Every structure is written in structure tokens, then in C-alpha cells.
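A single protein chain has been removed from this complex, and every other one stays in its place.
All chains are identified by letter, namely A and B, in their written order; residue positions are counted from 1 within each chain.
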Amino acid sequence: MAEFFRDLAGPSRRTWLHALIFVFGACAASATLPQDYPSRPIRIIVPFPGGGTADLLARQIAQTMSEALRQQVLIENRTGAGGNIGADLAAKSKPDGYTLLMGTVSTHAINPNLYAKMPYDPVKDFAPVTMVARMPNLLVVHPSVPAKNVAELIALAKARPGALAFASAGNGTTQHLAGELFKKMAGVDMIHVPYKGNAPAVTDLVGGQVQVMFDNIPVSLQQVRAGKLRALAVTGPVRSPVLQDLPTVAEAGLPGYSITSWFGLYAPSGTSPQIIARLKKVHSGDIIIAHLNKPASDTGRGMAQGLQALVDQGFSFVRLDASDVRPPQKRI
Amino acid sequence: MSISIRSPRDFCAGLIFLFFGALAAYIARDYPMGSAVRMGPGYFPYLLGILLALLGVVICIKSLVAHGERIESASLRALLLVLGAIGVFAGTIESAGIVIATALLVGIGAAASPESRLREVVVLIVFMLALAVGLFTYGLGLPFKIFPI
Partner (left out) sequence: MELLANLQLGFEIALTLQNILYCLVGVFLGTLIGVLPGIGPVATIAMLLPATFTLPPVSALIMLAGIYYGAQYGGSTTAILVNLPGEASSVVTCLDGYAMARQGRAGPALAIAALGSFFAGTVSTLILAMFAPPLAEIAFKFGPAEYFSLMVLGLIAAIVLAHGSLINAIAMILLGLLLGLVGADTNTGQFRFTFGLPQLTDGIGFVVVAMGLFGFSEIIANLERRAKREVVMAKITSLFPTRDDLKASWKAVLRGTGIGALLGILPGGGATLGSFAAYALEKKVAKDPTRFGKGAIEGVAGPESANNAGAQTSFIPLLTLGIPTNAVMALMIGAMTIHGITPGPQVMTERPELFWGMIASMWIGNLLLVVLNLPLIGIWVKLLSVPYRILYPAILLFSCIGVYSLNNSAVDVALALAFGFLGYLFIKFDCEPAPLLLGFVLGPMMEENLRRALLLSRGDPTVFVTRPLSLALLVAAAALLVIVVVPAVRRKRAEAFQE
């Protein structure tokens, strides 16, 4: 051993020293230096198909982020299992700030209560970055239903149990749960008819095969405006800025009723707090509100109030909604 | 008593149907059945499985009676190497990246044909790698890992 070092006389030893310093320096650098972040493109995993709300929101966020961070932000759609596949992929990615997730009420609140076995833990495996958007659902009925408001609907349903059918985009979607919560709180019996996705559900609703739906706002809003459906209320805690005249279900007859779809940006747990702080700054209220309100204000995404407050509450918000959503059916 | 299989093709086909039908019915048994007017998730698959298995049996019986052609000889080399190549691709694309996966797929796949010549295969691999990285990864933006790191 000693011979080895004896041979490294003169410049060689210095070269070794330089090499050692270089190696240590490189190691320190690869442990993410928040000042350099981001030094390469960031990807946001969207666990839902392209064109859907989560995807659209993610793309708009990606745009604002790209501009603010001066780095490319790419969207990767990884669909399947109600969002679990994409969420799981993000949960297990390296927490270096270059992989983020567009999480939703499905991936972080509903699925954990719906599936007996989850591939990830929505609280432990993720570090919330910021709330992106919240959207209530819209209670719509087919024009043939003789109810002009929530009270009349409840009365109708009570008078004819099992006569009304409500559609949903599938088992475990917010539309399904909104309907079940309504049934439970109002004490009525409506038949749940699940469909594979939003489009066939709305199609059958407009066609009159089913009578009621607690639909996402964008699609139904257009049908309401065209007179093909009648809107009764919104399902959130406050009125929607897009439909100021419409009461909330809570106001109109079921106090305490509240169902919201929400979308939040997450990083895998273990991501350095400096990186998360940096990302939060990018999403500071003004930039995002300005962008998202441009074309989106017409689709019901009222984000204005409480954004900054929600940002800091990100973590507790997850816990809040997980127990908030009451799943009445058995686990799968 | 010697039973001769007059139609080997039909016999094997029947076996396949019997296998899948029985398997489906066996698994579907555990799903909630419901009734004919309120079908549970298990009703339809169970029914189909039983039907398929029955048809499989019928076809097998038919093959003992009606004459049919013999099964053509198989080339194990083609079968195993093509399937093997695809399997290796599936196994390596996510861990080892597109370069290795492509090289292995093309290499092993080419070996399935006795007509392949080594020099051509090497050129083909290089060309395919260029396509895989150039067209698919950069051009179309498919999210492949290029190298194993």
C-alpha cells in the first residue's frame, strides 16, 4: 500500500487531490442545489387522459411555470386505475423537484377510501406544493323533470322513491359521491347509473334516459345555456362566480352539503423544502389568477379567493377532504 | 379402446376454448352474481365461460369424428426467438432504456430467421437505433429513457 502512495510523487499527488475535491464537489452538487433549480426540464404527471380538466389545468400551469422558471415544463399523461397509476408513478419518482403530479380529489381523497389496497399513501408519499383549482359540481336535471329548485327535487324524489335516476362518470367519481351524499342527507332514494366517462353520461342525460346529474361544470354549463338541461344548484360551499344566480345545494335545502372537485400540484415526499418554496412562489396568487382567469373564467373555475391561504394549508387540506368525502359504498 | 383424433386442429382448438371457458367461469364464480334482471358483475362472464367451455368440448368431440387436416409443423426457432425478443424488449425498455432494448429486440428478432446475415443485422441495428432515438424519442417526444442511467 505504501509503495502505491510513494509512486504518486509530485504532480500526481496534486492531481489526486484535485480529483478528490472534484469528486466531493460533484457529489455535493448533485445533492440538489436549490439555487440551480431548475436546470433541466420539469415534468408534471397527469394521471388522467388528455383533454380532460386535470390535463387542461396542468397545461396552463405548465405554461406559466415555464415562463417564470425559464425552463421547459412538460406534461406526461399516465392514465389508468382512476388516477392511481399516474399518482403512484409520481410518488415513487426521485424527489429532486423534476417530477411533479397534478393530483386531484380522486387520487388523494376518494381513491384511498374506495380501494382496499392503494399503491401509495396520499399523505405520506407526497409533499403538497399548491392548490391549483377548485370546482364545484353542478346539479342539473332534464327539462322534463318537474322540479325548478332543490326543494322541489327533494319533494319529488321523496314522493316517488326510486323513480329518479342520476348519472355519473363512473363509480367513485365526484359525481357519484355527490349524488350519494345528496341521497343520504335528503333521505331520498334515487337510482345511480354509472357510465364510462363524462360524455356518455351527459349524452344520456340530455337524451332523457336519466333525469339527474351532479356534473362537472364545463360540459353541462353549455347544455344549460342551450336550454337542453336545467341547472338547480352548485354543490360547493359557496356560489360559483360563473353562476352567481344559482344557489348552493347547502343554501337551497341541505345545509352542510359540500362537494368540490379540486386539483393540486404535488411533489414526491422528500423533495427539498427550498424547491417547494420556489415552486410555490411561481404560483403566487397574481400570476396564476391572471392566466387562469383569461379563457377559463367562462368554465366555472373560480379561483380568486383564498388561493394564498390554501397554499399554506396544502397539507391539512388533504386531510380535510379525505374525511370530508363520505364514501357510502363498500371498498373494492 | 383406441380413439383416434381425426382432426388434430379442431381438437387443439377445442382444448383452448375449454381452457379459457373453464378458467373464466372459475374466476367469475367469486364475483357477485345477482339475478337475470339485476345482473351482478359475475353473471355475464360466468355464463359466457360455461358456454365457451361447452363449445370447446363439442369441438373436441367433433374432432374425433370428422376428418380434418393435420397441424403443420412448427419452427421452434421462429416462435421462441420472436417471442423472446419481444419479451426482452418489454423487460428492458423501462430499466435499460431504448437503446439497449432496441438493440436486443432487433438482434434477437433477426436471429429467428435462418436467412439473416450478421453484417446486415449490425447495419440494421444501427439504423433502427437512429430511428428509435431520432424519430421516436426526439421527433415524436415519446418518453423513453435513452440509456440505463
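By definition in this document, contacts are C-beta pairs under 8 Å (C-beta built on N, C-alpha and C of every residue); 3 or more make two chains touch, one makes a residue touch a chain.
Just so we're clear, the structure is a prediction, and the values are computed from it rather than from any experiment.
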{"item": "Residue in contact with the excluded chain [from A:A68, A:V123, A:A165 or A:M185]", "value": "A:A165"}
{"item": "Contact partner of the left-out chain, one of A:A178, A:V202, A:L232 or A:A252", "value": "A:V202"}
{"item": "Touching residues on chain A - with respect to the absent chain", "value": "49-52, 55-56, 59-60, 62-63, 75-82, 84-85, 88, 114, 119, 162, 165, 170-172, 191, 193-196, 199-200, 202-204, 206-210, 218-219, 221-223, 225-226, 228, 294-296, 298-299, 332"}
{"item": "Where the unshown chain meets chain B, residue by residue", "value": "9-10, 12-13, 16-17, 20-21, 24, 27-28, 31-32, 36-42, 44-45, 48-49, 51-52, 55-56, 58-59, 62, 68-69, 71-75, 77-79, 82-83, 85-87, 89-91, 93-94, 102, 105-106, 109-110, 112-117, 120-121, 124, 128, 131-132, 136, 140-143"}
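Rule of thumb we're sticking to: only the chains that are shown with their structure count from here on.
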{"item": "Where chain A and chain B are represented by their mean Cα positions, the distance between them in whole Å", "value": "38"}
